[in-house]
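All protein chains but one are shown in place.
Then we have chain A:
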């Protein structure tokens, strides 16, 4: 092993606001073609997979209800889960934030004496930057999901929840494998073509070596069952099954919102998650484990329950619905903005519509990127339509826009505070207010319309200030010579 760069490059600490980041992506023709092809393929497949179920709407409502109920009684279910996991031989750790979670995991790995871990794809560990934290402690973390492997080998960042390398095409992947695999372990076979089967085989050989050697695995979980203490991972490649069964020690980092009350509740999500994410009737591998079992699977199991902003999010009556998310990524695949802007523009491991409502809640709206994310949507509603737990993403977006534009109450670190409007919005606020004052006085509005109509021949081709955003790419609408109001007064009612 000669590789030195073992962590996944984290998102830059100061990410640019969404519009600037998206501009780069929109201009990248290869990226746009990759994204368009990939998102359209999966969105069509999803539509067909969902249409097969006559009771889809009821499954969706049931999933929403189960999640809402659990979130309302989250304290109770988490304690029940803790007790069940402990009784089954596991150890439960509670982490308030990313630092605490990283410290717990690092200490647990150190205690085993191992210097490397294999990883199952997990959003929670990406959210807290676990790979970087482990790297700092001199521990190598190997991603074993094919797409995560591509991202890790390419010193890249994930751009999709489910298909983190969606922005890469086959030829790019082949080049990454050839250049990088050798530095991490078993090199890519030569010659290597860009046929998907050949690429998958190269990854399989490379990863097999790691699976058989690893003593410690780190995972997340899609669901945790409170009544039994059972963890559930859905996956497609079998790498998860390897990681979850072969090593001696298994550490799972899971967001507290992933708990469901009973084993029966899984029935709903076993149907809705695969169809929404990979458009499959059932995912190839569903691994469930309950604590530890002598002579079968890992002999030590640690569950790290992660808060990291979730309790604060739960305190907000409108925003909390984001915690229902089961990370299926259907909303990304139908989002016209994601399709053009790509995942990296969202400046977070959570891209697309769900990222736009989750990141500004988990991290707060203080940074440029987080204050711009609620505006990274046309509010077209395609995300809400496909969401298997019926998160009204447009509603939350508008709610978060309010938080940015007007300020208001918010919970940070368990403390209720009142936010002031975000900086740099003085001009916008003044314009909104002026427009409202005018619109609230039809007499004045009529005078303004007449003035505009008289000046319409003078209309410039480009507008100054914020209006430039319109005229940079489009012609202005022509102002009518006579407003509707005036036409009506002239034609249909007594002249005034």
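Points worth noting:
Assume contacts are C-beta pairs under 8 Å (C-beta built on N, C-alpha and C of every residue); 3 or more make two chains touch, one makes a residue touch a chain; residues count from 1.
Keep this in mind: contacts and distances are computed from a predicted model.
The listed options are "ABC transporter permease", "L-lactate dehydrogenase complex protein LldE", "Nitric oxide reductase, NorC subunit apoprotein" or "sn-glycerol-3-phosphate import ATP-binding protein UgpC", and the UniProt record of the chain not shown names that protein "L-lactate dehydrogenase complex protein LldE".
The chain not shown here is touched by just one of A:53, A:137 or A:476, and that residue is A:476.
Contact between chain A and the absent chain runs through residues 18-19, 22-23, 26-27, 32, 336-337, 340-341, 374-382, 384-385, 395, 398, 400-406, 428-429, 432-433, 435-436, 439-440, 442, 445, 449, 452, 466-467, 469-470, 472-480, 482-485, 487-489, 492-493.
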